[in-house]
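FYI, not all chains are in this one, though none of them got moved.
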């Protein structure tokens, strides 16, 4: 490399989501003066010629930021950009199925009355025929008028019929309850009320406001009411479980009917390590899968049992990867897996009131490292595109190993030092690199990062809207309590002088950088917050710990002194704190990186590329 | 589908004035404001739903949510936004509902600008008794601090031309009935089955 005048060098880091760049003046003896930096979304799949456009944009920003011009650029360095791609698949492993017609309570918003009532189900139309002394629960179609219903109930009760409660199709429970002469439990909004079996023993329970039912959520409570023997109680026990936490419920005792808490045959997954293969049942849960994985690490590939759900899941990941990379599906090797237990809302099969149950599911994130991409093709395209900008041919080089560059960039964080671990919290994978005091760098990529958090939030809240989920992930929540004030997550009120927009009224909102956005759906703030934090914990705290374990000298976290968090998810408002809390007992200094003392967790690899080049110049200059 | 077509029994509203309406003290109340000719000159909406039925459904929607309701008549205006906003400002919860004789309705809140609203139901011909129940229910839920999903409104571009002339006539009549010095009076409303 020719020595001589200072050169204008541009470093570019093509990531899965984001392309980052910096420009710097590197002088003869290896001194670096950083001038500017830039950032743009990655165009196309990482490691393909499509990336060139993103490079043009990010590098252009960096030059503008540094007050430089394209024609003055002497050298462009890009990272190696081996694509590390991740795929996700999720399967529920339990499913609540109502067979025949046993009904479960579905917690309507406004049940009526309170207490517990037991009797035989009878259609409203037949109530007049019931004899005095009989205990009945009245089943009422949605079209009936509440006044008529109340009148009929009162008349029957006056005749001596033991009216013990009612099951309504419409949203009329309070209206009916208010017109009775005694307090009865009434459940309403039972969509398929016409399918409630008649002539069967049944029980209705409604708790006081703010309380939950106590009898129908207890197996022995149901057994007491229905006089069940031990065998029958075993059968009814999933019913009780599914009613836990409800304010109201109905249980109808049908001879053949029952509710099964069916476990879906999810199948097993075979984890192939270097020397052995371990097979684990997916429905044993995420912990079991992760323990098995730890035993055979490093993972060489994973296979799902064919003909089962997990077989389909893994095949799906493999196909998606193959499509992205152009490799044959059987060439795609899964190098890491993250399994996460989750609960997803699903409509109960066979339910009568659109009941929704939170079913167990396992989410698998798989990471695939493709064969080293045709990086020269990328470089050639970058050269072509940048030549347009510079109006001359530019020197474009593929820089050093990404992990080494990341460490180099991270070490520009004030206060950091070696032995250091860099944790790059990206979108698809969490990457860790360890440098010991000799500068030896070892790195590991584990599956699952920011995008998985978004997916979990989306699935657990049943949003079916990635954009909303992404906002819930990124921003604190508040409840709009009036047009002039919100209450923040931490309970403090904030007032405004201008009224808030009407569509925000009474909603839970995310406090985005562009103002408040209402969160769709009926989730309350506490649920949203809990879901958000748990998703972050299960992905990032778990991944940080297992990445550190794999990379720490001797697997001992105490050997690490500094952890620097980098990448888009290190910008999160709580993930860095959660990771710092989790590693604190090991005596590790952990925090969000501040590359070059000013860029926060961004630009580490780009800056590291320039620094590495400068070191090279220094060495070659000295030689 | 109008209520008369569903074969509901005919009902009448017995309305008595209780004097000038004051601001409510209870936080769990919704105030319903009706227009000058509502249940006086007019007895049915533009699509022939009896106004007694409209009142009954709004009342039921509010009651089911465990919230209380006051009904007032805004005598000096036939402007829906004004009626709804005034109802909201009289309401202890700050939530009000306004309904014109032809059926057009609005949910309002006291701190909103008059010309804004929480929910608007502009196409009277498309409103059914179920919509009025839902309007009462949503208004009550706002009053409780809940976040109800807005009541879905159908949109039928054919309905507009078909009813436009009738709507204009009804509005004219409503406006004629204005008593400029009538203010806002609180009402006692009881809905009875006809003949009972």
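All chains are identified by letter, namely A and B, in their written order; residue positions are counted from 1 within each chain.
We take it that a residue touches a chain if its C-beta (ideal position, glycine included) is under 8 Å from a C-beta of that chain, and two chains touch if they have at least 3 such contacts.
Note that the coordinates shown come from a computational prediction; the quantities given were computed from them, not determined experimentally.
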- Query: Copy numbers per chain label across the whole complex?
  - Reply: A x2, B x2
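Assume only the chains that are shown with their structure count from here on.
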- Note on the structure: Averaging C-alpha coordinates per chain, one finds the centres of subunit A and subunit B separated by a number of Å equal to 44
- Task: Spell out the residues on subunit A that touch subunit B in their complex, using ranges where they run on.
- Result: 110, 145-146, 171-175, 178, 481-484, 499, 502, 505-508, 522
- For subunit B, which residues are in contact with subunit A within the complex? 8, 60, 63-66, 94, 109, 111-113, 116-118, 133, 137, 142, 145-149
